[in-house]
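Showing subunit A:
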Amino acid sequence: MLRFDKVTKTFGGNTAVDAASFTVDKPMMIGIIGRSGAGKSTLLRMLNRLTDASSGVISFDGLDVTALRGAAKRSWQSQCAMIFQQFNLVPRMDVVSNVLHGTLNRRSTVSTMFNLYPDEDIHRAINILERLGIAEHAPKRAEALSGGQQQRVAIARALMQDPRIILADEPIASLDPMNAQVVMQSLRDIHEQDGRTVIANLHTLDTARRYCDRVIGMRDGRIVFDGLPEHLTTATAREIYGADASFSEATTSTQIETTDPAPRVLADVAAQ
Partner candidate 1 sequence: MITATLHSATVAQFSRKKRITFAVPLVIIAYFAYIFVSFDVAGLSERINVDNARTLVSDSYSYKTHVAQDNRDGSIAISVEGERKGEYPQGTGPDWVSLGDITVVDLGEGHIITFGPQVSYDIPGYGLVTARPDGTGVNAEFPDGDLPDFINASANRVMITTDVGRFTITRARAEVFKYSLGWELFFFTLDSPYYGLGPAELAAKVFSGKASAVWQEFWTNKMWRHGDVFWALFETLLMAFLGTFGAAIVALPLAFLAARNFNPLGSLRFAARRLFDFLRGVDGLIWTIVLSRAFGPGPLTGSLAILLTDTGTFGKLFSEALENVDDKQIEGVASTGAKPVQRYRFGVFPQMMPVLLSQVLYYLESNTRSATIIGAITGGGIGLLLTQAIATQKDWEEVTYYIVLIILLVMAMDTLSGWLRRKLIKGDEGGH
Partner candidate 2 sequence: DGHVIDEFRIGILGGENAQDRMNSNECLRSTIEDALGVPTRLFAPADYNGVIQGLLGGTIDLSLMGPSSYAAVYVADETAVTPILVKVNVDGSTGYYSVGFARIDSGVASLEDMQGKVFGFGDPNSTSGYLIPSVEIPDLIGASMDNGDYFGEVKFTGGHEQTIVAVNNGDVDGGVTWTDGQGNWEDGYTFGALRKAVDSGLIDMNDIQEIWRSKLIPGEPVVLRNALPDDVRATVTEIIDTLGETDPECATALAGGEVSGFDPITHDAYTSIVAARLAQSN
């Protein structure tokens, strides 16, 4: 279905993504982990064609995504929705308008200029918002919403595109734990109910373990791990993050059940 073949991206002398190759055969939820600068964002952006690959081929159902130009490229972008860490909504426009931006590729330029969307699109947008639990905020400006709500608007915009793939670039990095949970659950639901492929860059291992079917680990632009979450051992994780053994993150854990966390986390992972 989706294939990355030796995809490389260099910025000047700096190689952001280094001959990344992997294949996705069936819809699944994939988490990409790696520390800052590892090339996670660049990887997703190349898939959505916000950034052009320097070399290598990305193909989807036989279509060479990297070669698309003009209208064909935009049409591909509309099938490959992107969710950003900073939401990238139009903050001064209302929530429904932001969601309706998901239809821009399909509608005529002139009618959208004047904000003339078909009524059925508006109803569909509101249904999607309902599904994500934020329909009551429909008439508000995007900037008036909390981070978690804004991210759900961004997801709604993505769903409005009716995409084949949803890409999410650190979708919960700007969110507090409670909202993070809601957003990740929404993405998981979309994958499970609609059967869409979801690829998410994540900065926390726990999240990847809990929600993803497959985890890809990147370090310095290269893919250094690709497998089931269960196979992500402490040693592997340390390698991905380049952390040394002296460092304990337990110091700042926000966990309540410090006395018995391990079984629960394992149970979460098992539940998937």
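Behind the choice of candidates: all candidates are chains of the complex that A comes from, given by their letters.
Things worth noting here:
Here is the rule we go by: a residue touches a chain if its C-beta (ideal position, glycine included) is under 8 Å from a C-beta of that chain, and two chains touch if they have at least 3 such contacts; residues count from 1.
From a predicted model like this one, the values you see are computed outputs, not experimental measurements.
Evaluated over the candidates 1 or 2, subunit A touches in this complex the candidate numbered 1.
Chain contact summary for the complex, subunit A toward candidate 1: residues 48, 50, 73-79, 81-82, 84, 86-94, 97, 101-102, 104-105, 109, 112-113, 115, 139-141, 154, 157, 161.
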